[in-house]
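Written below as structure tokens is the structure these notes are about.
Yeah, one chain of the complex is gone here, protein chain that is, but the others are all in their spots.
Presenting chain A:
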Amino acid sequence: MKLNKMLTVGAVVFGFAALHAQADTELEFWTMNLAPKFNDYFNKAVTDFNKANPGLTAKWVDMNWDQIEPKLIASIAAGSPPALVNFNVPWVHAHAQAGDILPIDQYLGAAKGSYSVGALKDVTVNGKVYAFPWYNSVSIIAYNKDLLAKAGVKAAPASFDQFVADGKQITAKTGVPAYAPKLGNFVGWFYYAGLPVIEGNKAVFNSPKHVAFVQKFADLYKAGVMPKDVFKVEFEQEIAAYNSGKIAMMTTAPQALKRTETDAKAVYAKTGVAAFPTDAGKMAFGAWLMDFVVPKGTKDPAAAAKLGLFLTGDAQQVAFSKATETTFPSTKKGNLDPYFQSGAKSADPVEQGRAVAAKSMDKAVTLTIPPGVLPDEAAMTKKLQDEIQDAIEGRKPVKAALDEAVAAWNEKLAK
């Protein structure tokens, strides 16, 4: 009896162990700020993946963007990182340098050729690809037709200088600030204007050209073309200001239009859409590539890569873009899908915006400093932003502000 009991217990334990061994490999992937809006897309994608890959179980976890890095770091330190994590481009570079994420070249294979060149360039660090490029977007201009007509501005600006001139005209004639572009990453504006930031390990953003460029913003601020708190304006605040008629133009990603459509129907009805003009940098403004990285220490990197290739393949990228209606694939074939160009002649701003932005996608490069260049990125970025803000808000001459920032940068770069 006793032996029987022991055998039974043994069999049960063994059975559980065997079951456990046979259990699917769970592939947890983290995304930022996509639930609950896109639950349907992800639930379907997960089901499709699991069906096509017996033995693997994808599990979707969504979180707020600012939790991603701390949680990932904590999970790497704890030895239990997820399979894939949704990153932006600066994070890819920072964490590739720090050795927290794995290069994925060996898993890409033929799929490498399917991603757009700009997107691959964005996620390549020291010659190795560190992320699966996913969705992307660029800024467009959405404008209030009534206010532009009142100001006598007939068409959306075709160049940056025209953009500046139109802004002044709109504010002068209507009394409404023309626009509130996001100034939180001014380095991006320098790149957009084709101006260098660092050359030969030295900060060079105090040349006469740089000064003249920043001066344009200072003049706009002084003339009230940008609202007083423009430096506090981020994605949400810009939409709110446009929706309430407090600015005449939104210079933002096309997904903002969806919010205007639902939150401010009257403004949406008189909204026109145009491409954001390019400047000397010949880069579309506001590109911000999203991607998936494989953290170091993940249990099965090959399986994780399988999920990464699945989620960023043509079919899934087009399906995801259709779900968001306002983002774009980072694959060459994906962007050729008729879905994106069908809205070019539509009267609906969201559809127009989609066509306008898709056309700009080939110029989409994420405009940030090549990461790893700055020895103390947090402090240096803050110094530059503080000086730029003082200059634009008129507390300091532009030249003096840029000189001071350059001096501070060079002191740190020389160390």
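Just so we're on the same page, a contact is a pair of C-beta atoms (placed from the backbone, for glycine too) under 8 Å apart; a residue touches a chain by one contact, two chains touch by 3 or more; residues count from 1.
Throughout what follows, contacts and distances are computed from a predicted model.
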| item | value |
| --- | --- |
| Undepicted complex member, UniProt protein name, chosen from "NADH-quinone oxidoreductase subunit NuoE", "Cytochrome aa3 subunit 2", "Lactose transport system permease protein LacF" or "Amino acid dehydrogenase" | "Lactose transport system permease protein LacF" |
| Identified contact with the non-displayed chain, of A:Lys228, A:Lys282 or A:Lys322 | A:Lys228 |
| Residue in contact with the excluded chain [from A:Lys145, A:Lys265, A:Lys322 or A:Lys382] | A:Lys382 |
| Chain A, residues in touch with the chain not shown (by the definition above) | 69-70, 73, 76-77, 94, 98-100, 227-229, 231-232, 234, 296, 376-379, 382-383, 385-386, 389-390, 393, 395, 408 |
